[in-house]
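Since the structure comes first, as structure tokens, the remarks are kept for the end.
And then chain A:
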Amino acid sequence: MSVDLEHYLVVGAILFATGLYLALAKRNFVGVLMGIELMFNAANLTFVAFSRFVQSDDPLSGHVFVIFAITVAAAEAATALALAVLLYRVRDTIDVDRIDLLRW
Partner candidate 1 sequence: MDDTGTVIAFWLLAVITVGSALMIVAVRNLIHAVVFMMVSFVGIAGLYLTLSADFVAVTQVLLYVGAISVLMLFAIVLTPGGSRDNAETFLRLPALALTVLLGATLAYVAIDTDWSLADRGGFTDTASAIGDALLGKYVLPFEIASVLLLAAMIGAIVLVRPEASIEEAEE
Partner candidate 2 sequence: MTAVLTGLDIAHRIEEQSPGAVADAAPEAATIVPARLGDVCRYLRDDPGLRFEFLSSLTAVDRLEYFEVVYHLESLRLNLITVIKVRTFDRDNPVAPSVCAVWPGANLQEREAYDLMGIYFEGHPDLRRIFLWEGFAGHPLRKDFLNLPGARMAGLERFPGEPGGPLEGRG
């Protein structure tokens, strides 16, 4: 028995699908955010897997991509959570259902 690229890709696919479901279906702002982070991670996992298994001149570029992705995710999380806190302060809720007026 061996572990190949496909295994990692399937794990990545499942994670991505789960993340998508969370982002689409969850009511809570933080839940949505968790889904987004999970999708980031799924993508990162595939990046690293490709980097390890696939023919390339510059195999480590996958890792570099992941580093950038993590950076962006950190920035995104900080901003989004600041938004959540602000939303809560103004609207007293962080249910995405109820934040549908496109205004404060």
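To be clear about the criterion, contacts are C-beta pairs under 8 Å (C-beta built on N, C-alpha and C of every residue); 3 or more make two chains touch, one makes a residue touch a chain; residues count from 1.
Basis for inclusion: all candidates are chains of the complex that A comes from, given by their letters.
Every value quoted in this text rests on a predicted model; they were computed, and no experiment measured them.
Engineer: Which single candidate from 1 or 2 touches chain A in this complex?
Structural biologist: Candidate touching the shown chain: 1.
Engineer: What part of chain A is in contact with candidate 1 in the complex they form?
Structural biologist: Answer in residue numbers: 1-22, 24-31, 33-34, 37-38, 41, 44-45, 48-56, 58-61, 63-64, 66-68, 70-79, 81-86, 88, 92-97.
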